[in-house]
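The complex appears here minus one protein chain, its other protein chains still in place.
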Amino acid sequence: MSAIIELINIKTYFYITKGFFKTLAVKAVDGVSLTIHKGETLALVGESGSGKTTLGRTALKLVEPISGKIIFEGRDITHVKKDLKEFRKKAQMVFQDPFTSLNPYMTVRQIIEEPMIIHGYPADERERRVLKALSDVRLLPAEEFLPKYPHMLSGGQRQRVGIARAIVLEPTFLVADEPVSMIDASSRAEILYVLKDLQKKYAMGIMYITHDIATANYFSDTIGVMYLGKIVEYGPTKEVIGSPLHPYTKALIEAVPDPDPENRFRERNVIPGEPPSPINPPLGCRFNTRCPFVFEKCKEKEPQLVDVGRKHLVACHLHQ
Amino acid sequence: MMAVLSVKNLKLYYGTLRGSVKAVDDVVFDLENGEALGLVGESGCGKSSTAIALIKLLPSNVVKFEGEILFEGKNLTTLSDEEIRSEIRWKKISMVFQGAMNTLNPVLKVGFQVAEPLIVHKKVEKEEALDKARELFKLVGLPPEYVERYPHELSGGMRQRVVIATALALNPKVVILDEPTSALDVSVQAQIMNLLKRLKKQLHLSMIYITHDIALASDLCDKIGVMYAGEIVELGPIEKVLLTPKHPYTQKLISCIPHLKGNKMPEFIPGAPPDLTNPPSGCKFHPRCQHVMEKCKVNRPHAINVDGRLVKCWLYE
Partner (left out) sequence: MSYLKESLSEFWASKVSKLGIIFLLVVIAVSIFTVATMPLDYGTRYWSNPRYWVENPKLAKPSWVNYFSTEKLLEHAVLPSEFSIPQFSGQYYLKNYFMNYELKVNQFPTFIMLRLENLTYYKSPPTVKLFIERPDNKTINLYTLNVEKPLSEEEPPFVRYADEPKRILLSGETTIAYALSSFLLTEYNLSTNPSEVMKMGYEKIIFGTLVNGSFQPLKGMYHIKVVLSSVDGRDNLGKVAFVVGGMIFGLMGTDSLGRDLFQGLLFGFPVALLIGFTTSVITTVIGAALGIVSGYVGGLVDDFIQRTADIINNFPQLPLLILLTFIFGGKLWIIMLVLVAFGWPSLTIILRSMVLSIKNAPFVESAVSMGASRLRIMLRHIFPQVAPYILSQMIFYTPSAILAEAGLSFLGLGDPSMPTWGQILEYGFKNGAVYLGYWWWILPPGILIVFSAVTFVLLALGLEPVVNPKLRRWR
């Protein structure tokens, strides 16, 4: 199976200046490797500060990593700056906020046409592709949607326009950054099914970034759980969710509300505290400040990702 | 048992350039003592508008506000603004607003912000009020020393606890919470839900919990009201509504929940919630309902009792 994108030990830091001489490094992504193959959906699950969004942006070269490699369709594009036109055609992004991800002054037609105008497609080709993209995302009849402005559409429709814009050039790699977290619960599945269909149609690799492990469960093939800039558990979705090994993964699963009337009589098992700041990650295992199973080694040595079988990797001293 | 809050035929319409938005269109429910009622609905269903209607925090473009809100023998809709402000709001009924944790005053210490209602309403001295604030902090799981901190020194979850403490400052009977955890990480959300469960038991609070997530509502609520386009379409005990939903919208809403166990794929409801300036005729859900009949397009269904809960649906009338 061909790998569409390979990230090797990516580190993305942001620098903020505090005062005259002090510069602090926000270690948003601190050493992450992953591979996404054709037709595969990898879910990156994590909370705020996990670095998942930054990793997605790094993969699309919207932000430069300070070290590591990005290999796209076999080509090392880590340091390529000028010759990115092909890459920009084939690697696209779907954004989280349906309100701010579309230019309010452009019609649906103009929004979807834009990638084609930038890459110099002729007018008749553009027309054909716009209609095809709208029908791909099931916004029909397509002609009716073309002259509309974003504020005339519902959140779900706007999000689908965003998807149409992303797939109009038939990309091979799609980064979907929380594409349904700002959509009503009753419309989420529709959008994810549209993405799934498109993935099959165009044989795309999708990086699905989310904080909601429940949607990752049915939408992704592989899952990577991120905490404070690192992947703490990685593997086939059913495997990881069926038998979670890392305490953080277990906590995330436990925290998902399920519709059970008995819930109100018992308190959930929760881990205390909140994710620390990526400016000064804890020494040793980053999760040690909140882990219910913490012991001495966790505070000293950082655990590495280890394969425990069935392609299931986990970075935890309990499983080394 | 006498209901603590009894709402009948509540209506709240806003005036806009495009017409009047029928945000709350004939809402009826009772809140019993010590009970948590969940108002569940999606964007634009009117749940937040219902909340502000209950404490009469109305915006300037209201064109219709009528109905009965019976609380402690008085009808709140008929009280003057001054009476509501001095007697009811915060003292008897308080509210945790959506995103409140982000609107704490950044230049005031959090302890003072919690103590403020005490100083203003109960005319308590500042020191005494701060002592009460420390107690409240303990109650919501924050170290009492944190009264000296500023909002930016606290994490999101801590700030939300501060907001909850503020809502409890005057020992209200009813607390309304509008999406109190939507801006928080899942793990923090679970912590706050645990806190709310604890507070409900400890303080015997009556709560109205507003959320778009019906699964989250089950974490806290005894009774649940499912809202659509400004009306409550199903209202009843959580066991009944969650396990045997009767209204097609409720049924669909529950089927949209993704499950971590099992292989069941979540469903979706095609279409979008209606434009409240021009809602569909008859039953407002009819354009998206899979059981739609001719009757549904013309007549608005009434609330009738079906198997221990109230439903507004022509399938049962």
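Every chain is named by a letter (A and B) in the order it is written, and numbering of its residues begins at 1.
In the analysis below, contacts are C-beta pairs under 8 Å (C-beta built on N, C-alpha and C of every residue); 3 or more make two chains touch, one makes a residue touch a chain.
The structure displayed is predicted, hence computed values, not measured ones.
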Filtering A:165, A:230 or A:312 for touch with the omitted chain leaves A:165
Which of A:10, A:28 or A:60 touches the chain that is not shown?
A:60
In the whole complex, not just what's shown, which of A:102, A:167 or A:251 touches the removed chain?
A:102
Among A:18, A:151 or A:200, contact with the omitted chain is made only by A:151
Taking the full complex into account, what residues of subunit A touch the chain not shown?
60, 62, 84-85, 88-89, 91-93, 95-97, 99-106, 114-115, 118-119, 149, 151-152, 162, 165
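To be clear about the criterion, only the chains that are shown with their structure count from here on.
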Take the average of all CA coordinates in subunit A, do the same for subunit B, and state the distance between these two points in whole angstrom.
32
Please output the residues of subunit B touching subunit A within their complex, sorted ascending.
36, 42-43, 155-158, 185-191, 193-194, 197-198, 212-216, 218-222, 238-239, 242-243, 252-254, 256-260, 265-270, 272-273
Per the touch rule, the subunit A residues reaching subunit B in their complex are 47-48, 154-157, 184-190, 193, 211-215, 217-218, 241, 251-261, 263-264, 267-268, 270-272, 274-275
